[in-house]
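Take this structure, written in structure tokens, and hold onto it; I'll ask about it next.
All protein chains but one are shown at their positions in the complex.
Our next item is subunit A:
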Amino acid sequence: MRLKMQFWLFSYAGFQTKEVAIGSQAIINIVLTEDTKQLTEVVVTALGIKKERRALGYSVTQVAGETLTQARENNVLNSLVGKVAGLDVSSTSGGAGAATSVTIRGVSSLGQSSQPLYVINGVPMESEPVGRFSANSVGNSGGQYDNAPDRGDAISNLNPDDIESISVLKGAAAAALYGYRAKGGVILITTKSGKGNSIEFNSNYVGEQVMDRTDWQYIYGQGTNGQKPTTQLAAASTGGSSWGAKLDGSNVIQFDGVSRPYTAQKDNIENFYRTGNTFTNTLALNKTFEGGVIRVSGSDLHNNSVVPNSGLNRQNFTLSATLDPIKRLVIDARFNYILEQAKNRPMVSDGAGNANYNAAFLPTSINIKDLEPWKDAKGNEILYNTGNPYATNPWFAAYEFIHNTKKDRLLSSANAKYTFDNGLFLQLRAGRDAYNETYLGVTPSGTAYDLDGGFTEQLTNFSDINVDGLIGKSFKVDEISITPNIGASYRRTKVSQTTNQGGSFQIPGVYTLSNTGGKTVSVTQSDQEVQSVYGTLEITYKDILYLTGSGRSDWFSTLATPGRDNKLSVFYPAISGSFVFSELWKPSFLSFGKLRAGYAVVGQGALPFKTQLYYNLRSETINGSPIGNIVNSSIPNPSLFASKAEEFEVGTEMRLFGDRLNLDLTWYSKKSSDEILDVPTSTTTGYSGATLNIGELQNKGVEALVSGVILKAKDFSWTSSINGSYNDNKVITLAPGTASQLLATSRSNVGFLQNIGGMAAGQVMAYDFKYDANGNILKDTNGAPERGELKAYGSAYSKWTAGWNNEFSYKGVNLSFLIDGKWGGKIFSATDYYGYVFGLHQATLENRDALGINAANYYTTYANNVSKQFVQDASFIKFRQLVLGYNFPAKLFNNKIKGLNLSFVGRNLFILMKKTDNIDPESSYNATFPGMELGGVPPVRSYGLNLSVKL
């Protein structure tokens, strides 16, 4: 008898469909396997709502957590470099634990942060590095005399091992539900939740090495006027100058009175920085039980920085519990407790107390090892350049100065969702991000420029509470399904900062506040509340057409002014749609195709306390009398209103040739208006700026992602993907009468970063030659060129970014590498400027003998008058990442070990192309303004091993 086979078809979202022949079995056991292909099709969108990718009317890029853990970075965001089209990630030269700047689709705000909003498991989190938009009395802000360490950022506290996935909501349409927080885009981070029963262990060890990017002249040595020093005093008082005689190997007296051969010292950078390392271990346990599943993890990161006596330690503890205590109710609770201790965050920019600066500019004939010992018997700094006590001995800077931070942070969230039988759901979520941070800064006793030293302790208390509720239900009418959701949210953010300072340690070397002479205290507070309501309506027709409309209103405390009836709210509408045309037209080469379009308005509120003029008293008194203080350095604005940004985007996604080739293309246009900006004013107003509500800014661009399986054989596959983006930015207008907005001033004071009406944001400004009517270069009485106009030489923001990722796999072996690049940005190289002033730059060799004793003056005047030569093209291509790994087969361990992977990993391995002479084109000393560099940690290459075990 022939049995006619019948099949059951089992399917479940996210799992491969399975066919099981129906036989005579009474019980059918079916194990569905996860379909990774399809899982990536479900993406996390705004408010944490998971949606099918095909339904989205906007561009979202999702990055899986495992791509962040192997070749890892201390700041997890740096791992996104080159992986997401339209995402411009720039790290800063601030050493381990430094902040990172992320801009999505170009700089979106003139006067406020362009950093995206981070949302962790549905709870928004602020991550604004100290800088232009987050001023700190002991931090850098873009001023000429910036001379503080980078203080890191909030997002870098996360442990990559805890991250399940990252979704990048690039445009306004995607982020519309975040309203006033969505202008810079949104990065949604989902952390791992419990799954099954397992133990996971990951261990990662990398060594770190600096790359010396300076290429100085090594013809002339330390000295002045073309001469070798002949006395210790002459050597020491010009100890920073390479304007001496030709290096001839003769014995020449140096700053310390010792005569040494007058020869080139080319390895000062290598000799100063050490081989650093980072060792990270993470252990995670998953446990499933009746009524829930939990995941507990602990992680320890231990870093010894390449900068001597500097490093970073971090411990992360997470608990994630998903519980269903009663039917239809799901509770999800997560805690992430972070302890971070940074030892001696390195100074950047200006030279005082800055080891990086002084190591970079040491004269050509001075060996950095001869700067040891760095202090005398009394504990006083031994200067290599007594002519400038601010030229701190780099060893003294590294070993005696203190810049420690310590942070205790708890990120917690709870989410309860109740679903009624009829499909109506009710969701309540509360999250709190709270941390205490202590910064300890010590200018040690014996510092040449501050003999008695000084003490700074800053205590920051931060809390950000977000609560939101959402209610919704899907209705199905024939082929159409309609899903309305409405919700409301509340945010309260409070920061309190107490800065205790004291000068003159009474007992030298005892670094406590009570041991100081004069003491001052300054307390700053900030407080803001925002209330919001929003609603969305989704309409779906079959699997073909998806339409989403939404609206959100925000009410801001920061717009309120006592005695004024300001409009405190703003309404943000949005609409987007997706049309899956492959459902209607499906030629053989096309497996999937859709068109999408979205339009949305989002915006930004103001910072707190910008609407009133405030007075108080200074901490000090004069012979008992108080000293008044006007708090505002920017002129307040009592009638602020919210800014807005309108964005339109269209795009397409296609999968071709049996899914061998994937395409994702987007075009967008975004216009920001009513920008709230602190316009720098002439200091003659008494204020450094004024808060206005006026500028306009535009970004237009395209993003593309092409990925394909190039080769696919039985044991071998090669997948390659290229992502790229182009962004055209333009500042349309600043305030009336305001042609330019100063963003940052180079320490050299002849290079600036400005916004200029009609040009791309962040113009690098410098001085041209001065010309006569016939175009001849004018020279001063000493023959050096005169200073001409201050001109814009291009935006510091790159126009083009691209990343090329390749993955090869052969049996259990996998190899991947990433090459990325940026093009079209400019940088002002203050390193080259000082190269001129100190006689280090190769360009200062020209005519040096002929100029004789005038050489130093000539080239210094040249550098001061014609600074355009220090504006350089910051384009680069880097070999960013390499991973070579092997998955040991489980059977090797009798299946006692479910998975074991060992990989060789490398980051920032080579620079394949650059156009800068003496610096890394990615150099920057602050995450809140690009295009300025000086005195940072040289670029670091890292490589090592990663071991991942699953039991």
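The rule we apply is simple: a residue touches a chain if its C-beta (ideal position, glycine included) is under 8 Å from a C-beta of that chain, and two chains touch if they have at least 3 such contacts; residues count from 1.
In the analysis below, contacts and distances are computed from a predicted model.
One chain of this complex is left out of the view, and of "Cytochrome c-type biogenesis protein", "Starch-binding associating with outer membrane", "ABC transporter permease" or "Lipid-transfer protein", the protein name its UniProt record gives is "Starch-binding associating with outer membrane". Among A:D267, A:E479, A:E620 or A:D849, only A:E620 touches the chain left out of the display. Of the candidate positions A:T263, A:S463, A:S688 or A:N887, contact with the unshown chain belongs to A:S688.
Looking at A:G518, A:P573 or A:G658, the residue that reaches the missing chain in the full complex is A:G518. Within the full complex, the residue among A:G298, A:P484, A:G549 or A:G899 touching the omitted chain is A:P484.
Only one of the listed residues, A:G196, A:G737 or A:G775, touches the absent chain: A:G737.
Counting the whole complex, the residues of subunit A in touch with the unshown chain are 224-225, 227, 229-231, 233-234, 237-238, 380, 386-389, 424, 448-451, 471, 473, 475, 482, 484, 486, 488, 502-504, 517-518, 520, 523-525, 527-529, 531-533, 535, 553, 555-562, 568-569, 608-609, 611-618, 620-623, 625-633, 635-636, 679-688, 690, 735, 737-740, 742, 745, 749-750, 752, 754, 765, 781-782, 790, 853-854, 857, 864.
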